[in-house]
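Take a look at this one; I'll ask things after.
All protein chains of the complex are present and in place, except for one that has been dropped.
Which chain is which? They are A, B and C, in the order written, and residues in each are numbered from 1.
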Amino acid sequence: MVVRVQKEDFDVGAELTTLTGGKTAVGGITSFVGLVRDLGGESALKAMTLEHYPGMTEKMLGEIESEANDRWPLEASLIVHRYGRLEPGDRIVLVATASAHRHAAFDSCAFLIDWLKTRAPFWKLEETDGDGARWVESKQSDDRAAGRWGKEAAE
Amino acid sequence: MVVRVQKEDFDVGAELTTLTGGKTAVGGITSFVGLVRDLGGESALKAMTLEHYPGMTEKMLGEIESEANDRWPLEASLIVHRYGRLEPGDRIVLVATASAHRHAAFDSCAFLIDWLKTRAPFWKLEETDGDGARWVESKQSDDRAAGRWGKEAAE
Amino acid sequence: MKILYFAWLRQKTGIDSEDIVVPESVSDVAGLINWLKERNEKFEDALSDFQSIRVAVNQEFAEFDAPVAQGDEVAIFPPMTGG
Partner (left out) sequence: MKILYFAWLRQKTGIDSEDIVVPESVSDVAGLINWLKERNEKFEDALSDFQSIRVAVNQEFAEFDAPVAQGDEVAIFPPMTGG
């Protein structure tokens, strides 16, 4: 179980290789890489700044990763989350779970990213061409996605 | 849509970067990396040789990837599958799907790997310490996993 | 008491982190926020809507009736928008 919150970019290939190195019980690794998305529309996204609560972020991410390891038979798991100013196409987050069984890897990875998208203590400031900078508001659809996993994870 | 069947290993980070380079509508990439697993037990796995049907493999993989793109709103997708002799811990397959929406990326990636694990024209020869070499037989549990996606994909 | 402000609460109050002594009458989160609101107009504005505020006490999410005491780390922030 590894959690890192960092300003720097990460190398997905190197992270996955390190994650499962020497663990020959691993049959598969599911990973999710979140990128800064520009949905187009009226005002194009120029950049997004992610603010977080140092200390609490790592603690919460560690707790939810621990819960994923309780729920699924994982051989290894990893969360790397960036903060700071990011532009469209930049990597934001990497979640990877490794298991002997691919469905455990898929379900646990989806569980973690659903949680991260709603419950992690990050706040997004978006800069667009038209509107200047504004703080993104919490979305109900993301809350529902996290809700489908049942218990109120790590809160 | 990219399909490659190759003997050489692949670099997951480089593959994903190439896959989504410049596509700022992508919000997330789900990927699955299959590894040669040694489940331990009585006779340890020494190696696995994957044989395939050149030509038909690429054709079938292209068809199923095309079906995934019909079913889900994907911005990009990739299947890289290795053949030849592989040892425990070696990468076998990479499936990656990129979408504006993470659930589309997750579902399409799970769909593809469920299919690959059952329907792709590969055959496995396992070498163990105890038994020598033997051809792996088709598993019903994998057929069920592929079956949960409904229609008989690409057959 | 250490108080941290994040996102637009940091911007509106103009403060990211402060160590302050709060009166003994402040015993829970709601009391703390009401006391902070009286400091100046910026705080009054930033903290006017309880519905748009979340709080953590010692890095755990806390309700508005949760107790607070000297020595606690209290963070005030809008609902998280995730990663």
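As a convention for this text, a residue touches a chain if its C-beta (ideal position, glycine included) is under 8 Å from a C-beta of that chain, and two chains touch if they have at least 3 such contacts.
Predicted model only: the values in this text are computed from it and were never measured.
Peer 1: Can you list the shown chains that the absent chain is in touch with?
Peer 2: Across the whole assembly, the hidden chain touches B.
Peer 1: Give the residue, chosen from B:Glu51, B:Glu87 or B:Asp131, that touches the chain omitted from the document.
Peer 2: Reading the full complex, the residue touching the unseen chain is B:Glu51.
Peer 1: For chain B, enumerate the residues touching the unshown chain of the complex.
Peer 2: Interface with the chain not displayed, on the chain B side: 34, 50-51, 53, 55-56, 59, 81, 92-93, 116-125, 135-139, 142, 155.
Convention: only the chains that are shown with their structure count from here on.
Peer 1: Using CA atom means as chain centres, which chain is nearest the centre of all the protein shown?
Peer 2: It is chain A that sits nearest the middle.
Peer 1: Quick one: report the Å distance separating chain B from chain C, using the average Cα coordinate of each chain.
Peer 2: The answer is 50 Å.
Peer 1: How big is the gap, in whole Å, between where the Cα atoms of chain A centre and where those of chain B centre?
Peer 2: 23
Peer 1: Express in whole angstrom the distance between the two chain centres, defined as the mean CA positions of chain A and chain C.
Peer 2: Roughly 27 Å, centre to centre.
Peer 1: Where in chain C do residues touch two or more other chains at once?
Peer 2: none
Peer 1: Scan chain A for residues touching two or more other chains and write them down.
Peer 2: 34, 117
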